[in-house]
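All protein chains but one are shown at their positions in the complex.
Chain nomenclature is as follows: A and B, assigned in order of appearance, with residue numbering initiated at 1 for each chain independently.
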Amino acid sequence: MKSFRKELMIQLPSRRGLVNITGKVDQALKQSGIREGLILVNAMDPTSSIFVSDDESGLHQDFETWLEQLAPEKPYEQYCHNGRCNNADAYLKRQLMGREAVIAITDGYLDLQRWEQIFYFEFDGMKEKHVLIKVIGE
Amino acid sequence: MKSFRKELMIQLPSRRGLVNITGKVDQALKQSGIREGLILVNAMDPTSSIFVSDDESGLHQDFETWLEQLAPEKPYEQYCHNGRCNNADAYLKRQLMGREAVIAITDGYLDLQRWEQIFYFEFDGMKEKHVLIKVIGE
Partner (left out) sequence: MKSFRKELMIQLPSRRGLVNITGKVDQALKQSGIREGLILVNAMDPTSSIFVSDDESGLHQDFETWLEQLAPEKPYEQYCHNGRCNNADAYLKRQLMGREAVIAITDGYLDLQRWEQIFYFEFDGMKEKHVLIKVIGE
């Protein structure tokens, strides 16, 4: 069994935002040399998410609106966690979008359907964040 | 390390619906010959979900009602994604129910509690969809 590890660094200029990281995950997979196995992609911070969906800007706007409805940023005082910080909503939004994606590796490729892409969703940006890519297999 | 891949095809006659796929996942596991490892089961489309829960029809009705409350199908115009299509709610519902289940394989069996079953949840049906089963181990 082989294993491979890589970290991506992401720093967004805004509180929230979405980044398509499919190309970088694919690059890590190629570097690993692994052709059959599993790849784990996870946010290394509890205020951001990794998820698999379509790359369509209207959809991404719908996600943003929906997350703000279900876990609004403001008023900050509604959350116990907010005091020295104001990011409680980011932890809730992250639960809705998830921490990780586990994707099959088949014949050296990410085993996704044609239009599926891997996204990083930032909910508490303007600081350095990390994404972990771990591949195991042969 | 051994690996095994199988795709299930699912086509529902309705927009939404729930299918118990435990038997088919178990069958794939038997075909793989793998006795210790992990099995990944994931929807191959961002408008459907795989999740683990109980097989109780009242509960399944509660999921349907709850998902419609948190991510309503209509009015279609409330979503930016809807224009040529009308399935934006399906992407949101899928986030609540999840993309994938990773399940331990122990002694050749799906390592689930007695009553747990693996479900496919369709949110944008009446077309051909796929589920990926990937097993790695020995």
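The criterion applied here is as follows: contacts are C-beta pairs under 8 Å (C-beta built on N, C-alpha and C of every residue); 3 or more make two chains touch, one makes a residue touch a chain.
Since this is a predicted model, take the numbers as computed values, not measurements.
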Touch with the omitted chain, as defined above, among A:8, A:38 or A:67: A:38
On chain B, residues whose C-beta touches the chain left out of the figure: 1, 36-38, 51-54, 56-59, 61-63, 65-66, 70, 96-98, 101-104, 106, 111-113, 116, 136-138
Residues of chain A in contact with the chain not shown: 1, 3, 5, 38, 40, 42, 44-46, 70-71, 79-83, 88, 91-92, 95-96, 98-100, 102, 130, 132, 134, 136
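Definition applied: only the chains that are shown with their structure count from here on.
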CA centroids of chain A and chain B: separation to the nearest Å works out as 20
